[in-house]
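Here the complex is missing a single protein chain, while all its other protein chains stay put.
For clarity, chains are labelled A, B and C in written order, and residue numbers in each chain start from 1.
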Amino acid sequence: MHLQLREEKVFKDPVHNYIHVQDEMIWSLINTAEFQRLRRIRQLGTSYLTFHGAEHSRFSHSLGVYEITRRIISQFERAHYPDWPQEEKLVALCAALLHDLGHGPFSHSIEQAFQMHHEDWTCKILLGDTEVGEVLRRHAEDFPEKVASVIRKDYEHPIVVNLVSSPLDADRMDYLLRDAYFTGVNYGTIDMDRILRMLRPFQGRIVVKESGMHAVEDYLMSRYQMYWQIYFHPVTRSSEIILRQIFRRAKELHAGGHEFRFLPEPLPGLFKRDLTVQEYLLLDEALVQTAFMQWRNESDELLSDLCSRFLNRKLYKYVEVESLDLETIDEIRAAFGRIGLHPEYDLEIDFPTDLPYDVFRPNGEFRDKQILLLDRQDQLKEISEVSDIVRSISGLHRGKYHLYYPENKLRPVMDRLPRHIAEYFEQGT
Amino acid sequence: MHLQLREEKVFKDPVHNYIHVQDEMIWSLINTAEFQRLRRIRQLGTSYLTFHGAEHSRFSHSLGVYEITRRIISQFERAHYPDWPQEEKLVALCAALLHDLGHGPFSHSIEQAFQMHHEDWTCKILLGDTEVGEVLRRHAEDFPEKVASVIRKDYEHPIVVNLVSSPLDADRMDYLLRDAYFTGVNYGTIDMDRILRMLRPFQGRIVVKESGMHAVEDYLMSRYQMYWQIYFHPVTRSSEIILRQIFRRAKELHAGGHEFRFLPEPLPGLFKRDLTVQEYLLLDEALVQTAFMQWRNESDELLSDLCSRFLNRKLYKYVEVESLDLETIDEIRAAFGRIGLHPEYDLEIDFPTDLPYDVFRPNGEFRDKQILLLDRQDQLKEISEVSDIVRSISGLHRGKYHLYYPENKLRPVMDRLPRHIAEYFEQGT
Amino acid sequence: MHLQLREEKVFKDPVHNYIHVQDEMIWSLINTAEFQRLRRIRQLGTSYLTFHGAEHSRFSHSLGVYEITRRIISQFERAHYPDWPQEEKLVALCAALLHDLGHGPFSHSIEQAFQMHHEDWTCKILLGDTEVGEVLRRHAEDFPEKVASVIRKDYEHPIVVNLVSSPLDADRMDYLLRDAYFTGVNYGTIDMDRILRMLRPFQGRIVVKESGMHAVEDYLMSRYQMYWQIYFHPVTRSSEIILRQIFRRAKELHAGGHEFRFLPEPLPGLFKRDLTVQEYLLLDEALVQTAFMQWRNESDELLSDLCSRFLNRKLYKYVEVESLDLETIDEIRAAFGRIGLHPEYDLEIDFPTDLPYDVFRPNGEFRDKQILLLDRQDQLKEISEVSDIVRSISGLHRGKYHLYYPENKLRPVMDRLPRHIAEYFEQGT
Partner (left out) sequence: MHLQLREEKVFKDPVHNYIHVQDEMIWSLINTAEFQRLRRIRQLGTSYLTFHGAEHSRFSHSLGVYEITRRIISQFERAHYPDWPQEEKLVALCAALLHDLGHGPFSHSIEQAFQMHHEDWTCKILLGDTEVGEVLRRHAEDFPEKVASVIRKDYEHPIVVNLVSSPLDADRMDYLLRDAYFTGVNYGTIDMDRILRMLRPFQGRIVVKESGMHAVEDYLMSRYQMYWQIYFHPVTRSSEIILRQIFRRAKELHAGGHEFRFLPEPLPGLFKRDLTVQEYLLLDEALVQTAFMQWRNESDELLSDLCSRFLNRKLYKYVEVESLDLETIDEIRAAFGRIGLHPEYDLEIDFPTDLPYDVFRPNGEFRDKQILLLDRQDQLKEISEVSDIVRSISGLHRGKYHLYYPENKLRPVMDRLPRHIAEYFEQGT
């Protein structure tokens, strides 16, 4: 049974002004231990080391995604669009609210280091013996599975999947606005109200009225700027590298039988990659930072140095390089080894192809990566067919190679590097 | 020697747009381990449990206070006001930047629980064997002591003390603007530019040109609103109570010889109140939250319940009471005891007099609590003599008694309370 | 018959983001000649001479008042409050949209100079042979009269009158926000969303849920600041004085048979105070400014000087005086006369009692001047009974006497004034 709250509850939100909660179930979900845990996981990982305002949590982002979804659906309901299945409202709202539930601390880095996927964990939490699972089951026994299938993108009503996850979804709109607000940059100021007004449920997916094209263009341009200004900022990449190195080193040490002075639950399980859902839920950024704080006193110098670097923000410097082949990389690593630097830990390379660069890539074969415009004759057009500016953005590829290294270690021995290798590092920032 | 950076550095800041760093020393201070630690301490303690946007750190606030101070001084310099001692710029900037250095995790609660004062710790860090101390000493051997004396308010040049700490100082202006920005309320939007333009160094203190009176009125009204809307919000008070109870209980258990399963450095020292500076610097909110997470599994039920409450935001409910005498309180506690509730832990009372309510109280004997207006004849007037609205605010006293209690424990046994006592709890929020 | 538009129309608005038009009738009303005329009348009269951004028109304000009213009603409808008469929606929206229809150019000054009242003209336009009247009559023959009676405050359903005109109505909320936005001051930033959420239709009037008290306090404080910072700004008063003098002088000249070189319709009728509705609608600020431009070449020196002053912003200077009695005023005028200044035109006095100062005055006998709070027991309380801050504001009275005079005329002959009179003018701004 689907219950309305007697009186709606609101959360004050700097981005959307108020988050409106009208359903009993949404209110209960927000008050579960698993959802409250998202307060202890930052939305932008290590970006706060570059933009000190970016200390906002996945908790606030999740509320924002829920709120945008709520506004979209409420508009669909007001307009009585026939292509919107009104009975899907609750499953859509739950999926929107809970889609990030499985994120771990410093999500991208920890996923890379331990080969995990947050979507998997989201589904495990939804389906498991958790407070969230219990609240969902109160509605219907198969309700957790329904929500999970929206997350997995195989729900029986594709329009719900498309609403929750598409190139123009509530997730992306909230994070652009929120990340812009908290970092303080003004690239992310999209006209969300206008975009929302232009969305239409149409034949199993969410499309955009053609007259909203400029607002969508502006949204895609904002994304483009946010990617290069915020998400791929080289200082942030540098801190992610340190983080990944810490995880890698600790895993190595643990595998090698090192006795950690500080290794509370569930870290051993993380290293061995056999966490239960209950253990996974113990992971948060407080724990990770506390571990790093204590590991500064571990006997392994590499680990303790990396942890100090992270906590005290003594990051690696970087140089930008136009092109780089594998041979050269090997040569640099070898040269590093010869002068007493660590060939792996003291040199990290960012390849442009590593960047999860998908500002907008509509030219795949799958329509769910596309933004479709609906014209007056009810014909659909893929946006980059119509908009020159979108076409130009979606063709762009801008990454460069970056070499990251510990300046304080390299500087004293730099003159022992072969000249043509030393040259790479002479313009470090 | 006082060095300028070759090129100024900037931090992007959502409140002041950019923080400008022009001095070598300021740059070095920001990069110390002690200053970076402020990233792990929230500006508003537990307020994020009421306003989810309030996740900003003392790091960002400290940069903001520095920036406002820099702007004030730079304006004094441009106008060549004779009463401003130009050689005091650096000591003022350092004091502004570092004034919060000694804050611990969840500062107000931990200070109450362990009778500490953050100003003392600030001075210890400035004067001790720390990175900050070292950077300051590079300038002059007695420079740390100079900065500390500004913090302690006994510096030889009172105008510097007044600049850094007064009812209209950079600290208060930054936190009003910043807390308003991150919570999302719009009460804190003061016209800082105008206030800054109106400040004048005058006979050993900072005063306000009379024509800036309205801007100051607006600033004080904003403070008034922020106090009641944000700082004294009863939900925030409730979470502070839980926090204080956790600290109290853990201290009791530790004193009683309880063997904690998790008690890393420097918590034992905290409980015994004999922390060194180095140990104190290990304290941050990550550690406190991690301890709470682990303590959920301690054998002491009271402690583990309180920790769960804090982490999962199952706070105490509250009722508002117009008046309350000590006798009645004793009676309620006794009644609680008789029905199996804990007479201390299951009932907490907020007295209006406990509130650190000083929106503005100019009528003390000390002029450093006053805001003085400078008229065209160079006469000073205390603002509440001139402004009716300020006079009305500064006379106000608005607190009420609040009773906080665990709803889930009280509800089932409520009917066993005497009627006249049960009545107090019938309207809990 | 009440028709919905097939698709809602929107206006982009800097204050409310979008103005949503959903009813056929509202759309038609906006497109009438009489409503479009409001584009040629500034919302803040001569304030643009003090705050150059304040060039916004009554057209935009009227749309804003309509939009706020629409949002209030739509919330009442969503919540199904039984005390709100749903069939009154359209009359309320029309009254909100059209309430300023009768404003003339530089409204306050022209009303004073020619003893007119804009409400009267609003009603005449509603009821007359106008496009607006025709659109309203299409709905029902007595519909214009209904809307007019809301404006006149004698409509049969007092709750509609109260919604459209009360100390916390859509009119006041829009102008605070809009005037703050366009002048650029930040005193007017009220939390409108929160206030709207707290409004309740209750027993024939609109009241505020008690928990919204702080938001109302903040609203009243904003009003207080806006009055003193914007609406009563002495430079604005000075320009209003010039304006009134121009109207007064032209009327005198016309009455005296002066042959104006430029006096197009409907100015003669205005001077004789026998304008028809059609003539009245020809009055706008373009015409007034054009007349002033041409009158700079009239033979009457007083008139031509005043017109130049207004157009070139050579306003009167002013001095502030704590107290002033009628005798002194007579004495000053006489002294002015003796040294060749005009005893009336060259000296204007602003009495504090002339100020339409009603930031909030709830202590009258009529409840429609009050803001009522609704507590949990459905009891009403007048807000100043509960809020110290409102009580303190509503008791305040702050005006001072201001003397306005042409500096360039007075300066050369100042030393011929008696010493005790000259003293008044020595500190002119």
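Convention: contacts are C-beta pairs under 8 Å (C-beta built on N, C-alpha and C of every residue); 3 or more make two chains touch, one makes a residue touch a chain.
Quick caveat, the model's predicted, so the values are computed rather than measured.
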Which of C:A79, C:L127, C:L311 or C:L324 touches the missing chain? It is C:L311
Full-complex touch with the removed chain, picking from C:L127, C:A140, C:M293 or C:V386, is C:M293
Across A:R6, A:R376 or A:R419, the one contacting the chain not displayed is A:R376
Out of A:E217, A:E252, A:E265 or A:D300, the sole contact with the unshown chain comes from A:E217
Even though one chain is not shown, chain B touches it at residues 10, 17-18, 193-194, 197
Residue list for chain A contacting the dropped chain reads 185-187, 189-191, 214, 217-218, 221, 224-225, 228-229, 376, 388-389, 392-393, 396, 398, 427
In the full complex, chain C touches the hidden chain through residues 11-15, 17, 31-33, 36-37, 39-40, 48-49, 51-53, 55-57, 59-60, 63, 181-185, 262, 264-265, 282, 284-287, 289-290, 293-294, 308, 311-314
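The working rule: only the chains that are shown with their structure count from here on.
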Greatest Cα-centre separation from chain B belongs to chain C
Per CA centroids, the chain at the heart of the structure shown is B
Chain centres from averaged Cα atoms put chain A and chain B apart, in whole Å, by 32
CA centroids of chain A and chain C: separation to the nearest Å works out as 51
Residues of chain A that touch two or more other chains sit at 17
